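Removed from the display is one protein chain of the complex; every other protein chain stays in position.
Letters A and B name the chains as they come in the text, with residue numbers starting at 1 for each one.
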Amino acid sequence: MLMSMNAETKSSATTWQRHREARDARIEAGSRLARGKIVDARDATRLMEAVIRPGDRVCLEGDNQKQADLLSSALLAVDLAKVNNLHMVQSGVVLPEHLDLFDRGIAKKLDFAYSGPQSARIAGMLFGGKIELGAVHTYLELFARYFIDLTPHVALIVAASADRDGNLYTGPNTEDTPTVVEATAFKDGVVIAQVNEIVDKVPRVDIPADRVHFIVRSEKPFFVEPLFTRDPAAITEGQILTAMLAIKGIYAPYGVQRLNHGIGYSTAAIELLLPTYGEKLGLKGKIANHFALNPHPALIPAIESGWVQQIHSFGSEVGMDEYIRARSDIYFTGPDGSLRSNRAFCQVAGLYACDMFIGSTLQIDLQGNSSTITTSRIAGFGGAPNMGADARGRRHPSEPWLKAGAEADPESSALLRRGRKLVVQIGETFGDKNVPLFVEKLDALVLAEKLNLELAPIMIYGDDVTHIVTEEGVANLLLCRNVQDREQAIRGVAGYTEVGLLCRNVQDREQAIRGVAGYTEVGRGRDRNMVERLRQRGVIRRPEDLGINPLDADRSMLAARSIKDLVRWSSGLYAPPSKFRNW
Amino acid sequence: MEDLSFQHRARERAGGTRQTAIIGVVASGNLEVLVERILPNAECRLEIKTAAAGFGEVWNAVIVDFVERYSPGGLKFSINDGGARPDTVSLRLAQAVRLIEEDGQ
Partner (left out) sequence: MTAPLKHAVQLPAERVRTISFNEASARTRVGLLLDAGSFVEFIGPEKREVSPHLKIFDLPEQFDDGIVVGRGRLDATPVFVAAQEGRFMGGAFGEVHGAKLTGLLRAAREIKSMPVLILLDTGGVRLQEANAGELAIAEIMRAVMEARTAGVKVIGLIGGRSGCYGGGGLIAGCCSALAVSETGRIAVSGPEVIETNRGFEEFDSRDRALVWRTMGGKHRRLLGAADVFTDDTVQGFRDAALELLGLVGAFGGDKLKAEQVRLADRIRRFGTCEDAVDIWAAEGIAHAESVPDLPADQFISLANKIGRTSRDAR
C-alpha cells in the first residue's frame, strides 16, 4: 500500500525558517547591550557571547590588508563556556590573535586563504594538532564557498565609519567586506562591524544598513599595513635585467595590454621600466594599459607618463589615498572621491579579463610547478592561483590569448583551438641567502608527505605556466612538446643552480636546455648542440638574442630610484608611510 | 671566509690600455673586483676571498663561462666577496673587463 502524505500528519512544529528564527534570537540577545545598533567597545566581548554560539562558523576580517583588530581581541576574551569550538572561515590569518583563538580553545577548525605574517606559527600549530584544518584556499575559492558550504553564522567585519542606521563606509580598503556581508546577511547570519568613527552621514554607502546588525566603535583606527610598497632603492641590477627581458621578450611580442602583476621587486622593476625602457622600445599604448592591480606606488611614473588607462584594485595601499583621489580617470572611485576596491571582483578580473599574469615565487621544479611553501612555513595561496591559471571558462578572444594558444597547439584546427593566458614566472636563479630558485623536488611535496595532505600546496601548476624569465633568458614552455622538453627548457634558464647544471647529465634527449639553468656541478661542460637547437626554435632566448646587453641593466634605467622620486612623480600626492622615508 | 684560486688560458689579450681597474663594494650580496693587467697575454688568474664558503663549484662554473665569453687575457682578478649571487659575480666581472678595456692609464 502506498503511504500517502497527509498534510495533517506533518509535524506542526516543522518550520522552514529555523535559521531566521535563530538569527533573530541572536540579535535580540545582542540588542540588550546595544543602543540602536551601537554597542560600546567595553561590551564587545559580551556581545560576542550573546551572539555567537558554540560550533558556529565565524568570519573574522582577516583581509589581506585591513584587520578587525578590536573584534579579534574581544573574541579572544570570551568565556569559554559560552563560546567555543568555532569554525573560523577567513581570508587572512594575519594577527597573532587569530591564532591565539586556537590556543585558547575558542576556535577549533580553520578554512583560510593567506597567512603571510603567521606562516611559521600556523605551520607549528597545524603540525601540533592545535588547529583542525579544513583547507587552504585561494581568495576567490573561499569567497565562493561562503555561498555554498562555508557560509558564516556570524561575520565580524571592519569599516572606516558608520552612521547610526548602520550604513557602512569601507573606503579605499573595501577589500572582502561586500562579499562577506552578502553571504552572511542574506543567509540568516549576523553582521557585527568595527568602525573608526560613527558619523551623521557616511561619505558613501559601501554596505547598506539593513545588512548590518551591530556597530562597535574603536578608539584606535583599525589595523592596516602597507604591503605593496617596494622601495626603488632596493631594486638590483639582476631584477632590472629580468624586467628588460620580460618587456622585450614577452610583453612586446604578445602585445599584452590587460594584465596583473605580482607584488615582488621583479615586477616593481618592470613597472619602473615602462616609462624608460618601454618608451625607448616604442611600446607606449601597445602594452600594459589595463591592470588588475593594487595601487602600487611603483606604477606612479608609468601612470604619470600616460601608459595606463585603467586599474581595478583588490584593496588599497597606505599612503596612496590622495594620489588615487586625484587620478580618478585611472582608478575606481566612489562619489566621495576615494578608492573603491573589491577583492572578489578583482580576482575575477584577473582570472577572465587579463591576458597575462607575471609574478615571482620561491621555488620552481622541473615541470614548472611553483610554490612559496617551505617546510617550516605555510603562507597559503592568496590570490596568485587565480591570476596564474589558465581560465578554461573564458570565451572571448584577444591577440595575446590566441597567439599563446597557437604556440601551445599548432597542429589543431584554429576554430577549435582555445587561447591560453600567459602565466609568467620571473625571478633570479638564486634568491635570498643564495637559495636556488630551481629545485628537483619542491618543499611543498615534502610538507605534504609530512602532514599527510591529499594535495601538495602548489601555487601555480606547471601546466599553467607559459614562460619563465631569469637573468639567463626567457624560456617559452608553450613551445615545449613533451615533459622532457619542458624540463630542459626550465634547466635552460635555471642559471648556476644544481637544476641547471644537472642538465648536462641528460643523455641524448632532444631538448637538453641548459645554460640558463645552473652552474653547480664541477667540470660543467655545456652540450652546445642541444642548447643551439633550442635557441633556434626560440624555446630559449638569451639576452643577446633579444638584443639586450646585461651590462646595460643598470639602475639609471629606473624611472624612479627612490621613494622620494615616486613622491616627486606624483607631484607630492603620494604620502609614503614613515618606514619608507629618508627625509 | 674561504680562499679560492683559478687559472685559465684565454683566447686573446684583453683590449684597451688601462693597467688597473676596480669595481664594486664589499657588502652583503656584493663584491669588489680589482683587475690588473700584469700577466702574459694568454693567461688569466682569479684570486677570491669569499664570505660564503662552500660555493667553489659555482665559482668555477661562473668563471669558466666568463673566460669563454670575454677572453680576459693578461688580466689578474682579485676579488673580495661578501656573499654575492652568481649573476652578480658575472655582472661585476663583466663590468671590470669593460672598465679595463677603456683607454687610459
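Note that in this section contacts are C-beta pairs under 8 Å (C-beta built on N, C-alpha and C of every residue); 3 or more make two chains touch, one makes a residue touch a chain.
Every value quoted in this text rests on a predicted model; they were computed, and no experiment measured them.
J.: For the full complex, which residue in B:4, B:26 or B:42 touches the chain that was left out?
T.: If we include the chain that is not displayed, B:26 is the one touching it.
J.: Given the full complex, what residues of subunit A touch the hidden partner chain?
T.: Answer for subunit A: residues 233, 544, 549, 551-552, 554-556, 561-562, 564, 568, 572, 578-583 touch the chain left out.
J.: Footprint of the hidden chain on subunit B, which residues?
T.: Here the touching residues of subunit B are 1, 12, 15, 20, 22, 25-27, 30, 32, 34, 36, 49-51, 69-71, 78, 80-82, 94, 97-98, 101.
To be clear about the criterion, only the chains that are shown with their structure count from here on.
J.: Please compute the C-alpha centroid of subunit A, do the same for subunit B, then give the distance between them in whole Å.
T.: Spacing between the chain centres: roughly 41 Å.
J.: Which bits of subunit B are touching subunit A when the two form their complex?
T.: Listed in rising order, the residues are 52, 55, 57-58, 60-62, 64-65, 83, 85-88, 90-91, 94-95, 98.
J.: Using the touch definition up top, name the residues of subunit A that touch subunit B in the complex.
T.: 236-238, 241, 428-430, 434, 471-472, 495-496, 501, 519-522, 524, 550-551
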